[in-house]
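With one protein chain withheld, the remaining protein chains of the complex are depicted in position.
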Amino acid sequence: MIKQVASLIVLLGIGIILTMAVIDMPAFGDPEAPAHRHVAPRYIALAEEETGVTNMVTAILADYRGYDTLGELTVIFAAGAAVLSLLGSKHE
Amino acid sequence: MTTVVIQTIGRILVPFIQLFGLYVIIHGPVSPGGGFQGGVIVGASMILLALSYDLSSAEARASHKVRIAMDSTGALLFAGIGLVALLAGGFFLEYGIIPLPMAPAEVRGIFILLVGVAIGIHIMALAASLFLHLAEEHEI
């Protein structure tokens, strides 16, 4: 019981901090927010011209940030290998 | 507990789900989708088969060895595509430098499609593999 009350107090603290942080965010859907002014306009403007691909998400995923995707593939490959080494003893 | 209704519906649906997954992979560069999404759809068809029949029938269609081979092939294909750019004299994963008889933008488009296919092969084997290994009977 004391544990639950303590965890609720901790959660309340985290919630207040996060709410204060979120109040200061730019308005939802604001086209002039800092997130839309850094590198995204370049992707939107030049992705088709530079890669010949209309889907910008695919262009970013496989070309501009291909190294990131390779690391991600490594992560999930490692997860698969870990699951197999933990549970796959039947198939040896 | 599976019934004949579930089994029939599952058996009819599986090829269409797989076809749709391959469509999503191939059309990744021009429409919503890509390697990850299509791969998960194809893997989910195997999960549907395992749920509607039993694990051994899914295992018969995609055996452990096939899944491991596809898994490794996808990852190696991606890394190999990166190395091709390295061999052509560019940076790792810089497709535009690969000397093919077309514009660099088109070369990049083609290699983005190839990378999507590699990711799709990897993920479709892995999604089925993870489910089948987690769901198989463990002696306790």
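For clarity, chains are labelled A and B in written order, and residue numbers in each chain start from 1.
Methods note: a residue touches a chain if its C-beta (ideal position, glycine included) is under 8 Å from a C-beta of that chain, and two chains touch if they have at least 3 such contacts.
To be clear about the criterion, contacts and distances are computed from a predicted model.
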The complex's invisible chain, by UniProt name, from "Cation:proton antiporter", "Signal transduction protein", "histidine kinase" or "ABC transporter ATP-binding protein": "Cation:proton antiporter"
Neighbouring displayed chains - absent chain, whole complex: A, B
For subunit A, residues in touch with the removed chain: 3-4, 7-8, 10-11, 14-15, 18-19, 22-23, 25, 27-31, 33, 35-36, 39-40, 43-44, 47-48, 54-57, 60-61, 65, 68-69, 72, 75-76, 78-80, 82-83, 86-87
Where the unshown chain meets subunit B, residue by residue: 30-32, 34, 36, 123, 130, 133-134, 138, 140
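The definition used in the following text is that only the chains that are shown with their structure count from here on.
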Gap in Å, rounded to a whole number, between the CA centres of subunit B and subunit A: 21
Residue ranges of subunit B touching subunit A (in the complex, touch as defined): 28-35, 64, 68, 71, 74-75, 78-79, 82, 92-93, 95-96, 103, 105-106, 108-109, 111-112, 115-116, 119, 122-123, 126, 129-130, 133-134, 136, 138
In the complex with subunit B, residue positions of subunit A that touch it: 49-55, 57-59, 61-63, 66-67, 69-70, 73-74, 76-77, 79-80, 83-84, 87-88, 90-91
